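Here we show just some of the chains, and they stay where they sit in the whole.
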Amino acid sequence: MTFDFSTSLGQARFDNPIFTASGCAGSGKELAQFFPLTELGAVVTKSIMVKARSGRATPRMAETPSGMLNSIGLQGPGIDIFLENDVPWLISQGAKIVVSIAGESVDDYAVLARKMRSVSGISALEVNISCPNVENRGQVFACDPVTARAAIEAVRRNIGGELPIIAKLTPDVTDISAIAEEVVSAGADSLALINTVLGMVIDTETLRPRLAGKTGGLSGPAIRPIAVRAIYQVHARLPHVRILGMGGVTNGNDALQLILAGASAVSVGTATFGNPTAVMKVKSELQNLLVAKGFNSLHEAVGYAHRAE
Amino acid sequence: MNKINRNARQVSAQIVSNKKVGAYHHMVFNVGEIAALCKPGNFVAISVGGENSSMVLRRAFAIYRAVDRGAGNGLIELVVAPHGGGSRWLTSCGVDDVVDLIAPLGTAFGIPSEPVRALLVGGGYGSAPLFGLSEVLKARGCRVDMVLGASSAAKIYAPLEGKRSVSSLTITTDDGSAGVLGKVSDVLTDLIDSNSIDIVYSCGPMGMLAAITEIANAKGIMHQCAVEESMACGIGVCMTCVIPVRDSSGVIKMLRSCIDGPVMDGANVIWDSKRKIPEGTWGA
């Protein structure tokens, strides 16, 4: 019997479960010189907003023990230019595409979803609701069940058709599975867990926060135990909802942890900065591990750590 | 905005030599074929700390010299200042140790088609890419003068080599321990005038590049500089290394210094932008 490495999120099917992470793969072009993008389960694009955005001032990053902080601030050209340039290029490469969108208001999410509804060649929409809501004192959408629901409902209402919605949540909440339940009932087909953890580094030379934006998002291996826990908790509460897991995955063993916790696919983010071919390494190592452990398919391993002792 | 260095490859590079030179380490790596593809101004990105490293990001180093020996043999030389954890780890590696290295990355210095009079300005280890550049310029018939500045004498890299390879070498130090007491920018105007300089090439701290830009602008001459912004990936995928640059249509955009740089036209860079986005930047 051959091993079945395919997976699906909502209606979307993927040949393998290893994706890039939003914001960690440029436009795809930069990675394409290291391996063909068709090797990926999917390219997840960086979160795109309605309008062009300069992002935050520099310094935008600080290395931390086994991790890093970033405060890119969602720099990007806006949805129109993105759909005109980036998406066609990715399609021309034969890549599976998950488009990530981000808004500053519920209305932004509605606008973005309407822009996406007529676009072909996209496998799924990742809705990054871990961004500040300008209409609510800058509180992050996914920090509050009410605003989280509102953003996802706006997408659901406007997206039409079959495009699966993956809601991306922040771990910076008291009860992530409650937020997960809320966005699923609001129409999300699956969940992306986890976005970065809010952190800060103080520069002991200048005696001020290192990043121009003061706080930043912590990513990398340092947060992997938080990702595994969040995925485990949400999978326990919502076993039938597919999860795209991410957080500190650098090798096949790390990816396996997320899958055993309940992820049906895994995004690789920060590891790509240390190693442009990290995604390929994770993919081949994961497949070898699953086979070695006697699984016949990826699907059999999803959530396997939850079984009774 | 689409300047990905198509030659970049990830290789396991063996350390061929590692020698302390003043405050720096001169290190030589066997990188195979890619040495032939490296141009002055390009840089490399190296994984640091080994198997169980807590340092997850690559470190960027300007290419000091790339030597193609043919038949797939090639060397890259770097000048590394032991500073924090990453560079200390690298400089403590021994001969025959193997590091994970990506090269060549980024843009290269533009080489004029005419034989012009060039002034090369380096701050600290920023002098590294200038020696290779000087060779290329001289091969094109250019006259090359050089200024090297640093905080103290030990931080002037390769003053002797500097002297041999250029028409004139001026040294400045903040403490006066070698050459002229002061900054490179203090001697620049005179050197541009006395040598009828057509173009300035520079590499060093951002403050120095800003000061050079001001002088070059005042003199109305070209200034190509290699910038240095904190880089997480070096290959264009993280967007941490941006600096504000005015494009030909006058719009300021946050460009990646690892892809649209490190070599940029100094006149286009908005220098006064530390910790803030310049007004009028696209998307601000």
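Going by the order they are written in, the chains are A and B; count residues from 1 in each one.
By our rule, contacts are C-beta pairs under 8 Å (C-beta built on N, C-alpha and C of every residue); 3 or more make two chains touch, one makes a residue touch a chain.
The shown structure was predicted, so the numbers you read here are calculated from the model rather than taken from an experiment.
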| item | value |
| --- | --- |
| Number of copies per protein chain type, counted over the whole file | A x2, B x2 |
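Following the convention adopted for this analysis, only the chains that are shown with their structure count from here on.
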| item | value |
| --- | --- |
| Centre distance in Å when chain A and chain B are each reduced to the mean of their C-alpha atoms | 35 |
| Residue numbers on chain A that touch chain B, as the complex places them | 23-26, 29-31, 33-34, 46, 51-63, 65-68, 70, 72, 75-78, 212, 220-221, 270-277 |
| Touch list for chain B against partner chain A, complex | 2, 4, 6, 8, 10, 47, 54-58, 100, 102, 229-230, 232-233, 235-243, 253-254, 259, 273-277, 281-284 |
